[in-house]
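Apart from one protein chain that is not included, each protein chain of the complex appears where it belongs.
Note that the chains take the letters A and B in the order they are written out, and that residue 1 is the start of every chain.
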Amino acid sequence: MITAYHQPRALDEALALVARGAVPLAGATGLYTGKPRRDTAYVDITRCGLGAVEVAQDRLVFGATATLTRILDADLPGHEGALVKKGAASVSSRPMRNAITIGGNLTHVAFWADMPVVLLALDAQVEVTRPGGAVSVLALSDFLSQGTRAFDGGLVTRVFVPRRAGTRGFGHERFSRTSNDYAFATACAALRKENGRAFEVHLVLGALQPRAFRATAVEQMLEGRPLDDALLAEAGRKVSETVPVAPNFRAPAEYRRELAGVLSRRALAAAFAQAKEA
Amino acid sequence: MSEPCDLKVVGRSVPKVDSMGMACGLEQYVGDHDLAGALVGYIVPSPYAHARIRRIDATKARALQGVHCVLTWQDVPRIAHTTAGQGWVEPSPYDTFVLDSKVRFVGDRVALIAAETREIAEEAGRLLDIDWEVLEPVLDDRRAFAPGAPVIHDEPEARMPITAPYLPKENTPAKAHMGDGDVDVELAKSHLVLRQEYSTHYAQHCPIEPHVTLGWMDSRDRIVLVTSTQVPFHARRISAQALGIPVRRIRIVKPRIGGGFGAKQEVLLEPVMAALVLATRRKILMTLTRAEEFVSRTRHPVRTGLDVGFNADGTINAVRMRVLSNTGAYGSHALTVMCNCGSKVLPLYRMNAVEFEARAVYTNLPVGGAYRGYGATQAAFAMESLMDVAAERLGIEPVELRRRNHIREGETSPVFAALGEGKPGVEQRIGSCGLPQCLDIAAKEIGWAEKRGKPGSGPVKRGVGMCALMQGSSIPEIDMAAVSLKMNDDGSFNLTAGATDLGTGSDTVLAQIAAEVLGVGADEIVVASSDTDLTPFDVGAYASSTTYLSGEAARKAALDVAGQIRVVASAMLGGPAEGLSLRDGAVFAPDGRRVTLAEVGLRSLYEVDQHQIASTQSAISHKSPPPFSAHFVEVSVDTETGQVKVLKYVATVDCGTAINPKLAEGQAEGAVLNGVSFALTEEYIFDENGRMRNPNFADYKIFNTTDLPEMRVILVPTWERSGPFGAKSVSEICINGALPAIANAIHDAVGIRLMVAPFTPDRVLKALKEKRG
Partner (left out) sequence: MRFETRVNGAARQVDCDPGATLFEVLRALGLNGVKQGCDREGMCGACTVLLDGEAVLSCITPAPRAAGREVTTIEGLGDPGRPHVIQKAYVDAGAVQCGYCTPGMILATKSLLDRRPDPTREDIADGLSGNLCRCTGYVKIVDAVNAAAAALREGSK
């Protein structure tokens, strides 16, 4: 049962409520599903001024409660901006995106969460603020691996996406049965191209495990090499053969494994094609 | 009706009478009625697929604060009935009780509860003290009738109320066998014999409004149920039967309802609500959740085996169709859906011999009921896929193969007479058939010749496929519809009909038909429908009967009323009544003098020889003239992911006269898209204990606006003499085309033949791999 619903207007008020045990709420789209919880007080943080989207010289700055719709409507430059939007556009439906926030999509762990996939490929960072004002910034990969410990007792306040002055190329391939369905598998690639070779390769896989992860072995295989058709095919095969796939009653693991390989190949090819020589 | 004539209202897309009210949020659905003081009704679901309730003690449940009533099987009459909303005597087994001491699928009824809130009711359900004897479930339709399989319906009361095979010991609630000619002889002399088996899957209608019923006792000790139903009169009769009370003690009212598609051709909530209302004497609202809706009623999964013999020129010699239908835990619609697999598919083509052999089996799975298409959907997949296989093997173009074989105007099929619904059918000759034009127009519209056999390069291939279809219009000699019409002071009319508008627009269509006869605009006819106290009888909305049958009753009532109007008018104008004609809201003498209908109305009600100008007329049909349709589809197949997308879908439809073209198109468009998601994305995923794992829209996918193919529905008018103003039906047929047309298009694109639906990406990929070898 929901015992209280707070709507503070300032961040420190919100943090004080969190310190007293209130559960933070942003989009709230998952609040009423699932089994009834024991008595809980909630603090809705969407009126604390955390919803802005800003473009700085060196990074894109997303307030944690910026809705996906606001992100899609914003003027986000570069391939980085386009990838953030691609991730946001793949989530659910319009009215859902009017409520779902970038912060919520990071903190609410679900295998089908789409924003962590693109943000991991973008080397995003997450700012967490704790009661008393202590601010820490973690790499998203650390944030995800720490689970709820990363923000327990505090709030995700901002997400940063570094802008790399157009030196990186990206590819994003997401597979679902209908267009607003959960992803069965997503592959998101990012890389830099120099002398026809790929560097700083990121290959993020989503919807295969409870959290998005980077296929580091495959990345290492590709690092510093030209991504021609043969190598891409090999990368796809390596993904299919080695990535761990958690069970999902909607589709056989074998199939999702194969899918991951195909999507990885396509995402890498797209990233390589998009990346401009430095 | 003999000849096409100059129609003024019929054939126009007049706005549906309730559209504006709906667009303004003012039309009343069940849940919008006065709910003050209403309790919540709840059905405690079975956690087991197959189990006996050895002992059930509701003491703690009843003691829970906020619980008003808990009914177990010991608290309600034990009267076997069927929930199938069909005419009496129902061609479905009486194998259901309001509550039983046995449960037969996960979600089956354990107990009924009325409480202050749903949460309290659910808590009370958890407080039931039950000794279960868990039984081995039957989850495989192919093993359901094997010797030694657990018997699902072992209760002595279970019986088939009509003369038809009923073999519960073999888990077989229905069997049928008919034939004409010698199939094996014909096969033996055929140039090509194909023997194939196709199978279809569980699906749900997904009306956006789930089943819902509001009930109370009125001041005269009668049970009033305001309910989301397609069959108000069957609901009244069967609820009375199930509780052992007289029919006159129940009133069923259908308000606006949020879709049905056959799910609500089921007397599902009404008997349990009547029981709860009687026990509590309180107003109660029972709404199924979406999860409960998914296991309320479903489409029968069917395996269709075909042996078909062709001559070298592609003409069919013989067809043997073998059907195995999984009816789930109860046998409602088991026999009839099974028979329609044959009766709505086999007559489409000429042949020298035909045989139909079918069995429906019980399993401990959700119950198959009536779902738009009703067997034709399942069997058309098989037949129209096999026709494509034959076309390829014979080297005959697929559309041409249909042309060489399909039934034509004036022709008949032995299947009509031999295969009814559990008994012999009704012979008929085809009075109208626009299929040739349907095929031509659709082929051109999709770009058949240009696109066929051109998959393109790259991993995503394209293909086109097609199919031909027929359905029926009402159940001949069985269905009956009645309409009443009375005249008002101002020359307007009140039309009351039992016919059930579930969003199909039947209220409007009936108004148009009456208006055409009476020479007025459709808005001069005020329609009220589907109240068992106030409207005359109608079997309800199923078997594509409303326009064809209820429409005919409306036409007859209007003709009779028109005759009475002429009598009054002739007294006013002089001259014989027969010489007068009705048009533009007036009655005209041959010399042009006229009286308005308002003048006739006032005179007849108040002035001279006062009487109510009114009529109640009934209609039954002696044939079930098929609408025809041709579906042509363009798909893309991603050969690396297995994803199939429909790019373009063209459906041409011969429904005779479209009384209201936009409504007819709307029926076709909705049915087509439902067929597409049925073919591609809808599926039930069961766990090993028979529980559905995905009873929600997050995991059971129907299409939204971002999934749409380019769709074109083209009406191809013909004139069906036996139908009102030349009309046939339109509401079901177009759901049947997607499975075969898409399967055929996939074959054109990538050369794989999918025989198991749905065409999920993993199935497609697997088939592609097998082909690559």
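Keep this in mind: contacts are C-beta pairs under 8 Å (C-beta built on N, C-alpha and C of every residue); 3 or more make two chains touch, one makes a residue touch a chain.
It should be emphasised that the depicted structure is a prediction, and the values quoted were computed from it without experimental measurement.
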For the chain not depicted, the shown chains it touches: A, B
Of B:Ala23, B:Ala188, B:Leu534 or B:Val608, the one touching the omitted chain in the full complex: B:Ala23
Residue among B:Arg282, B:Lys662, B:Arg753 or B:Lys766 that touches the chain left out of view: B:Lys662
Hidden-chain contact residue, picked from the options B:Gly11, B:Gly87, B:Gly125 or B:Pro207: B:Pro207
Subunit A, residues in touch with the chain not shown (by the definition above): 1-5, 7, 25, 28-29, 31-33, 42, 44, 46, 69, 92-96, 98-99, 179-180
Touching residues (missing chain, whole complex) on subunit B: 13, 15-16, 18-29, 31-32, 205-210, 256-259, 261, 287, 289-291, 502-505, 662-663, 665-666, 669-674, 696-698, 702-706, 708, 711, 713
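Operating definition for what follows: only the chains that are shown with their structure count from here on.
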Subunit A contact footprint on subunit B (complex, rising order): 119, 640-643, 677, 680-681, 685, 687, 693-694, 698-699, 701-704, 706-707, 760-762, 765
Subunit A - residues contacting subunit B, complex: 36, 93, 175, 177-182, 249-252, 254-255, 258-259, 262-263
